[in-house]
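Excluded from the complex is one protein chain; the other protein chains are retained at their positions.
Chain lettering (A and B) follows the sequence in which the chains are written, and residue indices restart at 1 in each chain.
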Amino acid sequence: MAVIDFANPTRFLKLANRLLPWLAVATVLTFAYGLNGALHAPDDYQQGATVKIMFLHVPSAWLGMFGWMLMSVAALGTLVWRHPLADVAGKAAAPIGAAFTLLCLVTGSLWGRPMWGTYWVWDARLTSVLVLFLLYLGVLALYWTAEEPGRGARAAAILTLVGAVNIPIIKFSVDWWNTLHQPASVFRMGGSSIDPSILHPLFAMAIAFTLLFVTLHLAAMRNEILRRRVRAMRLIQAQGLASA
Amino acid sequence: MRLQAENVACSRGGREIFAGLSFSVHDGEALMVTGRNGAGKSSLLRTIVGLVRLTEGEIRLEGGRAEASVAEQSHFVGHDDAIKPALSVRENLVFWTRYLGGAADVIAALEAVELAPLAALPAAYLSAGQKRRLSLARLVAIKRPLWLLDEPTTALDSVAQQRFSVLMQAHLRDGGLIVAAAHGPAGLEKPRELRLGPP
Partner (left out) sequence: MKSFAALLMRDVRLAVRVGGGALMGAMFFLIVVVMTPFAVGPNLRLLGLIGPAILWLGGELATLLALDRLFATDHEDGSLDLIRTGEIPLELAVAAKAVAHWLTTCLPLVVISPLLGLMLNVEARALGWVALTLLAGTPALTFIGLVGAALAVALRRGGLLLAILVLPLTIPVLIFGVAAANAAIAGPAPFGPPFTILCALSLASVVLGPVAAAAALRYAME
């Protein structure tokens, strides 16, 4: 079957229903493996056990950005090819991406407490993620406000692409702003090479998070398609009564 | 019960819309207000219900509840339907019945305007005619003696118009009063006519 075949919503629904249980199982198994590895990973000699927050923090940051990339591709699909599934994909990805971004912020803030002695520091990296979260909120607000799904689609696609162009600029500006103001007192993770005993479970967690994202996204797309069908059927019901 | 208007005048933005207008409507009686566009039909209805202030004269509803204003004893149907698209058909009607007077048989009222099967749908899905019918359902659900109707049948098809004229006749038989602004007969049998217009 060619990829284009899945672009048909009905066929997509069938495929999604068949794939979802397997994806769910794969997600749970990978999480079990990754968490087990994470728990047995050695503590950091400076940070102690708190370093384990990294196993949640880093993958969620990655998926927060991945979500926006996915939405940008979907936005191109909406604007250029005007594909109905593209909008569904974009809309379904927005709350999930926002949730992972929020998770990244929360874990970052919890990690920051023992590191910085305070829950929040306007550290360049965390602040960039916060701005990404705000961008997500904007897209969500746009979807919520649009009364018809089709209308919100193009508006959100445009906003998503503008955001995608802006994200590197924002990242650069925040870095510049931060170095301008802040003495380099902030903890940095880079520098030393990461030990394989940590790297290995981190990869496993990254895969687990990605699988979770894909599972949730597929389920959300399915729900969105069904929601639109319910809407269409109700419209037909209302019209049918008028003509009767 | 009697709606009594004596020497009523109204002006908006310095322009006199009508003046020296006197009329009365008894229970079981309908008054049809006619006139060309801009003759002040809508303004007269809004004046009766108290949305627009009189510049002169007096409007009373005699024989009703003494302590209640004309507005509290009237159903006003304006150009807009006062329907929230985000609420369901039933929620829209339930809100207005609760707000305007209390307990009411909402489903029976929806049946009277043939919207009962759509009760659970968001009002956003309704056509213009269906929205108008939903708006009219509150006249059935909450009993108020005076109906003030500003071109109530504009969006309605002929079937719905007929049905509404049946509702209006029933209201008149129950001793209700109707003042309607309309271009055509508006489904009223032998209404009295009040012609507004430039003198």
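The definition used in the following text is that a residue touches a chain if its C-beta (ideal position, glycine included) is under 8 Å from a C-beta of that chain, and two chains touch if they have at least 3 such contacts.
Keep in mind that what you see is a predicted model, and the values were worked out from it rather than measured.
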item: Of A:39, A:69 or A:134, the residue in touch with the unshown chain; value: A:134
item: Of B:36, B:60 or B:98, the one touching the omitted chain in the full complex; value: B:98
item: Subunit A residues that touch the omitted chain in the full complex; value: 118-122, 127, 130-131, 134, 137, 140-141, 144-147, 177-178, 180-182
item: Residues in subunit B touching the chain absent from view; value: 12, 46, 49-53, 68, 71-72, 74-76, 78-84, 86-87, 91, 95-96, 98-102
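To be clear about the criterion, only the chains that are shown with their structure count from here on.
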item: Euclidean distance of C-alpha centroids - subunit A vs subunit B, Å; value: 53
item: Residues of subunit A touching subunit B in the complex; value: 147, 234-235, 237-239, 241-242
item: Sites on subunit B touched by subunit A in the complex; value: 85, 114-115, 117-118, 121-122, 124-127, 129-130
